[in-house]
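Heads up, one of the protein chains got dropped from this complex, but the rest are sitting where they should.
A and B are the chain letters, set down in written order, and residue numbers restart from 1 in every chain.
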Amino acid sequence: MDKLLFGAAYYREYLPMERLHEDIKLMKEAGINYVRIAESTWSTFEPQEGEFDFSSVLTVLDEMYKNGIAVIIGTPTYALPAWLAKKYPDVMATTSSGKNVYGHRQKMDITHPAFLWYAERIIRALLAATASHPAVIGFQIDNETKYYDTCSAGAQIEFVKYLKKEFNNSTQKMNHAFGLDYWSNRIDAWEDFPPIEGTINASLGCAFKQFQRSLVTRFLGWQAEIVKGYKNDTQFITHNFDFDWRNWSYGIRAEVDHFKTASVLDITGVDIYHPSQFQLTGAEISFTGDLARVTKDQPYFVLETQAQAFKEWTPFPGQLRQQAWSHVASGARLLGYWHWHSIHNSYETYWKGLLSHDLQPNPVYHEACTIGAEFNQHAATVTRFSRRSRVALVISNDCLTAIDWHPYHGHQFSRDALHQYNDLFRDYYDTLYKMNIEVDIIAVDDPRLFRYEMLIFPLLYSVSDERLQEINRYIAQGGHAIFSFKSAFADEHMKVRTCAQPGIISEAIGAHYQLFVDPDRTLLHSESLDLSADEVQISNWMELIIPDENTEVLARYDHRYWQQYAAITHNRYGQGTASYIGCHITPAALEKVYRHLLRNTLYQHDTMPTETFPVIIKRGVDKDENILLYYFNYSSEPQTVTFTEPGGRLLFSGKTLRQSEVITLKDWDVQIILVESTK
Amino acid sequence: MDKLLFGAAYYREYLPMERLHEDIKLMKEAGINYVRIAESTWSTFEPQEGEFDFSSVLTVLDEMYKNGIAVIIGTPTYALPAWLAKKYPDVMATTSSGKNVYGHRQKMDITHPAFLWYAERIIRALLAATASHPAVIGFQIDNETKYYDTCSAGAQIEFVKYLKKEFNNSTQKMNHAFGLDYWSNRIDAWEDFPPIEGTINASLGCAFKQFQRSLVTRFLGWQAEIVKGYKNDTQFITHNFDFDWRNWSYGIRAEVDHFKTASVLDITGVDIYHPSQFQLTGAEISFTGDLARVTKDQPYFVLETQAQAFKEWTPFPGQLRQQAWSHVASGARLLGYWHWHSIHNSYETYWKGLLSHDLQPNPVYHEACTIGAEFNQHAATVTRFSRRSRVALVISNDCLTAIDWHPYHGHQFSRDALHQYNDLFRDYYDTLYKMNIEVDIIAVDDPRLFRYEMLIFPLLYSVSDERLQEINRYIAQGGHAIFSFKSAFADEHMKVRTCAQPGIISEAIGAHYQLFVDPDRTLLHSESLDLSADEVQISNWMELIIPDENTEVLARYDHRYWQQYAAITHNRYGQGTASYIGCHITPAALEKVYRHLLRNTLYQHDTMPTETFPVIIKRGVDKDENILLYYFNYSSEPQTVTFTEPGGRLLFSGKTLRQSEVITLKDWDVQIILVESTK
Partner (left out) sequence: MDKLLFGAAYYREYLPMERLHEDIKLMKEAGINYVRIAESTWSTFEPQEGEFDFSSVLTVLDEMYKNGIAVIIGTPTYALPAWLAKKYPDVMATTSSGKNVYGHRQKMDITHPAFLWYAERIIRALLAATASHPAVIGFQIDNETKYYDTCSAGAQIEFVKYLKKEFNNSTQKMNHAFGLDYWSNRIDAWEDFPPIEGTINASLGCAFKQFQRSLVTRFLGWQAEIVKGYKNDTQFITHNFDFDWRNWSYGIRAEVDHFKTASVLDITGVDIYHPSQFQLTGAEISFTGDLARVTKDQPYFVLETQAQAFKEWTPFPGQLRQQAWSHVASGARLLGYWHWHSIHNSYETYWKGLLSHDLQPNPVYHEACTIGAEFNQHAATVTRFSRRSRVALVISNDCLTAIDWHPYHGHQFSRDALHQYNDLFRDYYDTLYKMNIEVDIIAVDDPRLFRYEMLIFPLLYSVSDERLQEINRYIAQGGHAIFSFKSAFADEHMKVRTCAQPGIISEAIGAHYQLFVDPDRTLLHSESLDLSADEVQISNWMELIIPDENTEVLARYDHRYWQQYAAITHNRYGQGTASYIGCHITPAALEKVYRHLLRNTLYQHDTMPTETFPVIIKRGVDKDENILLYYFNYSSEPQTVTFTEPGGRLLFSGKTLRQSEVITLKDWDVQIILVESTK
C-alpha cells in the first residue's frame, strides 16, 4: 500500500439537513480520500422488520465515487433497532448486573440466535445493495466488539460444554485444576453447575473470561465469513478494535484477545483516543500502534481518532498534525477521524468532530487540510518504510484477568483494582517509549515470541509450565528477559505453583522467594543504579528475594527487618540473561534499571538512544536499508536535537542535513528525515 | 392580608402521651396563631380500609378554635397506609431503579388509579369531617409533591400518547426532532417504543422529564378540584413546594415546575431549610422567597422551616429571630416551623422541633416567643409593603435537565454532575444577593418575562427559536441581558443549533464561537474589570469567543494558544445591551462583571447599593410610595450602616433616624426602618 488513506466516519443519517454536496466539497479541500459509513444505523436501513431502505447509503456511495472518495462499509450490528428488542426481549444480554434494558448500544447477547438471525439478514441485505459499488474499498465488520459481560443462560450452557471439552468430561479433573473443594464449591455432576456470575473461584472466573473472549473471535469470524460471500479480491475486511477505556485508550482489553481475533481479518483496525492539550504525550498513539502493527505484522488502520472531541481534547495549533504523523510513524496507513461533523442530538453531542455543530470550517478543520496535503505529497515515500523492533513487551489477557482477581494493591474488584494490570503494563511500556527504545507488543502465547533479542514481561502471572520452560530455553540460548514481580506465580488455570517462587523461571533468574510483604517504610538500596531519593521509593508490593550465589543484586531493601533480601536481580543463564524486578518501583527508577540492563545486553556494542521525552524519535527501514526518521516534540517549548546519521533530507522543507547538525523542533512539531542507505 | 401567621406543623398523633392542653398553652405564650395538621397521618385516619377515625384531628380543631389558633388542614396523600400497599402492590411506583418497596413516604405511583381512588376517598372523608370547622382557614394539598421518578407501565403508555400529540402522530417528526437515527434508536412504529428508563437519547430523556413534571401539576390540580367542593370563599388552597435538596434547599427542582404548578393554588407555600450557626447567610431564605413571591405576584407562605432541626442547625441566640424577619422581608406572610415538638421514634428523630424531646420550654422556644410578640406588634405595618424588582434572574426546568445530560464539568449523571445547573444558578443569584441587588426569579417561558429592566440568564441552554428571537427584540427595544456560557446552544428538543453559537442571540451579543475547551492553565485578562489574582481564575468551561468589530471585550483569555479569543463581551444592540460570559468565573469576578455592567446600564444615573454582605438590605414599597427597609447582619461581629434616606423610624425601638446617621447592628441582628414618602 503506497497510499495514506485519510478520512472520517460520516453519518449522513444523523445530519439535521441535507448537505452531502457541501460536505464533499469541504472533504475534498481537506484532502480526505475515504469515508467510513453505515456501521451505526441499522434502524435507518431497516426501520421496520424486513423493510429495507439503503437510499441514504447509496446516494453517499454515488456522490463519493463521483468525487474520488473511497468508502468503507460497516456492518451495522453493534446497535439494535428498537423493534427487534421489543419483539424478542431475549436479544438483550443478561449480565452479572442483571438484564439489560434497550437504549444503549452494545447491550445485546452476541450468542443469541434471534440476534444472529436478524444480524445476518441486515448484513446480507446491506452488502447485496452496496458491496459491488465501485466506491467501496472494504468492509468493517461490527464495531468495538466485546462480549458485553454476557452471562445469559445460553452462554452459560455453552461454557459448561467448553469446560467438559477442556477437562475431557471429567469434573474431577476440573475440581482439581480449579481447587473447587475450597468453600464447598465442588462440582461432581455437570448438571449441578452453579451460575457463573456468583463464583468466588478465581480459576473458574478466569476460565469464563477466556471463554467469553472466544465468543468475540467467533462472532467476528462468523461476520467475516458472511462478508466474504460479497466482497471482491481488492476489497478488505477490517474491524475497529478498541482498548481498555479509562476516559481514553489506556491499555489492553480484558474483553478481547486482539491477536487471536485479528486472525479473522485482512487488516487490523483500531480506535485510539488520548489526552490532549498540555497532556498530549504520544504514548497512547505509540502503544496502540506497537500492538496493532504486530497483530498481523503489517500496517494497520486507525479507523477512529479524535478531531475536536471533548473540551479537554480540542487540539492546540499543531497538535492535530503531530498526532497524524505519529500514527503514520507507528505504521498506520489509514487515519480516520471520529467523526466528520459534530452530532446535534443524543448521547455524544459533546464528542465533537472535525466540524463543529455549525458545520463550517474552523481552526481544527483547517489544520486537517494541511495534513491532507502533506499525506498526499509524502505518502509514496513514507509508506515504503516499516519498523524493526529488537525488544518486545509481552502481554496476556489471562494475566490481566488474573490480576483483577488478585491485584497487587487495593481490594479485589474494587474500582481501584480494575484492570490494574494495565497500570504496570503502561509503566513498563511508557518508560521505554520515553527512552526512545522502540518495541513490539506481543501476546505471550504467540508463536513469534522468541524472534526478539529481549523480552519484557510485566505481571506474567498466570502461564503454563510449558511456556515458562520455553522462556527458560530462550534465555539459555542467548535471549534476554526482564520479569516484573508476581511473574510465573500460577499456572494457566491460576493454580499457584507449589515450587519455590517465581516458579519455573527461578532457575533462569537465579533467585527465589517465600514471603512477600507490604513496602511500608521500605526503600531501595542500590550500589549500581545511582538512584535518587525519589527513585528509592517503592509501593504496593515487595517480594523478599533470596538470590543464588552468583546472581547479581542490583538493589536490596532498606528496612529495619528485611534488609537482607534482594529487590532487583540480574543473572547470566546460559548464553542469555534474566532480570527480575521484585517490587513496584517508580517509572524513574525503572528507567535506571532499563538503562543498566540494556547497556549490559543489547547495547553493549551499539549506541543506545540519548534523546528522551519530550523528544520522541521513530525509525523505519525499507527493503534497501534506507532509513526514515521521525522527530517529534511533545511539548509547548521548542527543543533541539543533534542529527547523528551521516546525512539526510528533511521531508517537509527538502533541506539537506549534515551529521551533527542541530535541528530545532517547534512546539508540537514533527520533522521527517530521509536517510539514504550508504550500503 | 394584614396579618402575619406564625405557627408550626403539629402532630398530635406522633406524641407519646396526651398533652394537647400543655401544647396549646405553650403555643399561646409563643404568639403562635396557626398550626398545620393532618398531612402525614393517613393510616391514623383510616387504620383499616374504609374505617375512618378523625377524632385526633377533630379534638385539635375544637381546642385550637377555643384558644384562637387557626388551623391549616393538609390532605394526607404523600404517605400511604401499609394496608393499601399490601392489597394493591401496584400503587408503589416502578422507577428507573426498579420497583419501590413500602416503608418510605413518597414512593407511590401518583398516576395509578388504585392510588387515586383511595386518595380521593380519604381526602373527601377528611374534608367532609373538617372543612366547615370554624378553626380551618385553609388547605394544603399533598406535601412536597414530585413525580418520584415514576417509570411505571401506565406512565410510559401515557408518555407515548403525549409524544404522539406533540409530533402530530408522526414518528418521523419525532425521529428528526430527537435525532433518533443515532445508534439505531429510531422508532418507526409507536408500538416499538422502548422502555424510557434505558434511553441514552438526551432529547427523549428530557421530554420524559417534562412529561413527568406535568404529572405533578395534574395531580395537584386534581386535588385542588376536589378541595374546592368543600371549602368556602375565605379558605385558601396552598401547597408546600420544596427545592433541590443538597442537605438543604439548594436550588430549583428538577421534578416540579413551580410556576406552572402554582397556577392551581390560591397561594404558594414553600419549605425552606438552610445552613445555620456560623454558616447562616440568608441566601437560601432570599432565593426561595424571590421565586415563591413571583409565582403568583403576591405574598407567600413558608409552611416549613427549621427550629432546632439538626445539630448543625440549632440556631445561635438571635438567629431564629433574624431568620423570621428575613422571610417576612422577602414577602412571606406565614412562617411555620417544622415542627412543634421533636419526634420520639422513627426516621426524623434528630430533626428537632421548637421543643426538644422533653417537651419543655428551652432557649430556642424562648426566642420564638419574642418573634411571636414582634410579629403581633408590627404585622399591620410590615404587611403593607411589597417588593419591586428591576432585575430578574431567569430559570428553566428544561435547561436544568438538559445540563444533567450535558454537564459543564464532570461526567454525565455522575454524582458530581447532578443538577449542576443549580451551582451556576446559585453563583449568579448569590452574588447579586451579596451586592444587595434585589431580584425576582422567573421562568423563561413566563409571559411576564419582559417587564424587567434587566434579565440575567444562567445556562439558558435549551430554548426555542421563538423565545430567543423575543429576547433579541426585548434587548433591541431597550432591555439589558446577561447570558452565561452554554446559553442558547440547543432548541427546545435539545437539538443543538446548526448556526454559529450562541445561536440566535449571537446577533444581540455581537459575538460567536465555534470551539470550546478546557480552561486548564488559562487565566482571564481584563483591562476594564480590575481583577485580582484570585479573580482571574476560571474553571470547567471556556468558549473561544470571536467578537464582532464593535463589541466591547471585557476580558480575554490569558493562555499560550487561546489568547486571541474573548472571554466576556458587552454589546449595544438597538436601544439595549447584551453581555455574554463565555466561561465559568469565580463569584468574586462575577461581582466585578455585574458591577461594571450595572453601572453602565441600570445604575447609570441611580445610586447602586454600596453595602454588601454580611450586611443585607431588603426594601419594600407601599401604594403611597412609603418605604420599609430591613437591615440584617449575617455575622457574629457587629456591623455599622450609614442611613442614607432623608429620615425614618426604627420599628422596634421607635427611635427616629436622620440622614447619614450610623446604625449599629449587633451580631445576627435585624433592624426595620420605616421611611415615610416625602411626596
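Going forward, a contact is a pair of C-beta atoms (placed from the backbone, for glycine too) under 8 Å apart; a residue touches a chain by one contact, two chains touch by 3 or more.
Treat the numbers as computed from the prediction; the structure is a model and nothing was measured.
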Touching residue (missing chain; options B:G7, B:G31 or B:P81): B:P81
Selected residue (touches chain absent from view) among B:G68, B:P134, B:G229 or B:P363: B:P363
Option from B:N168, B:N232, B:S346 or B:T607 whose C-beta touches the chain left out: B:S346
Residue among A:Y65, A:F193 or A:F278 touching the omitted chain: A:F193
Hidden partner chain, residues of chain A it touches: 176, 178-189, 191-195, 197-203, 406, 493-501, 514-518, 520-521, 541-542, 560-561
Interface residues of chain B (partner: the chain not displayed): 11, 13-14, 16-17, 40-44, 47-48, 76, 79-83, 85-86, 100-105, 277-278, 308, 310-312, 314, 316-317, 342-350, 356-360, 362-364, 636
